[in-house]
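Left out: one protein chain. Kept in place: all the others.
Then we have chain A:
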Amino acid sequence: MAASCVRTPIFQAFLLRHSKRVVPLLPHIRTLRYDVNHQEPTIDKSKLFGTIEEDDIRRFKPIKAATNDQSTSVFYSATLEKFINMVMKDGKKLAARKIVNEMLENIKMTQVEKFNRCENEKEKMEIECNPEIIFNQGLENIKPVLMLTPIIKGGVSYKVPVACPVHRQKFLAMKWLVESCRDRERKIPMGKKLAYEIFDAYKNEGKCVRRKQELLRQCEENRAFAHFRY
């Protein structure tokens, strides 16, 4: 309980105020194994080969080790790696990776089939065959712009609409995607289910997009409480 409490930003803020540390503690740290001074590694090849200024903090601080999933190869995608982690259960990375690869394969196959069947030149050009692009676009369509946070005023807890931060948007989109797939029938493999959901999201239809729209509708209903944020 105490250990899980340490990771919350509230506790970190508490430490910041009450500690005698001269260097402030960061609220979002990957693990507690690293010293506070350690900086995140740069995985983007263009940034590594680009200009890094003289007084850039990374020159003066130690860098964390790159994880076993990160690499500068062309096939690396940070969003996909995060998604694999969200699909993973009980630490079974291989199974999760297999599922996500199947999803991408399914997306690619359907699109290529469509491409080959299409006779109209114009329409052919518009068919997107890159599964990563379709996945990213689908996620974008699921990301909610606003979210509801409980704020207690005068003993009553109100649900106040608040701008959804970027990292939370990403998380919610992926979470809803995975949840909606897990709720579906078990006979269909997970990879296929994910592909179906992504296609729906790409077209702005389907369960996940409906969930996002539901949330935005609730935010609209509660807009009277928006000033409670301040």
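Throughout what follows, a residue touches a chain if its C-beta (ideal position, glycine included) is under 8 Å from a C-beta of that chain, and two chains touch if they have at least 3 such contacts; residues count from 1.
The working rule: contacts and distances are computed from a predicted model.
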| item | value |
| --- | --- |
| Protein that the absent chain corresponds to, by UniProt name, given "Nicastrin", "3-hydroxyisobutyryl-CoA hydrolase", "thioredoxin-disulfide reductase (NADPH)" or "Small ribosomal subunit protein uS9m" | "Small ribosomal subunit protein uS9m" |
| Residue touching the undisplayed chain, where the options are A:59, A:153, A:203 or A:229 | A:59 |
| Contact partner of the left-out chain, one of A:34, A:158, A:199 or A:228 | A:34 |
| Absent-chain interface as seen on chain A, which is shown | 1, 3-4, 20-22, 31, 33-34, 38, 41-43, 45, 48-49, 52, 54-55, 58-73, 75, 94, 97 |
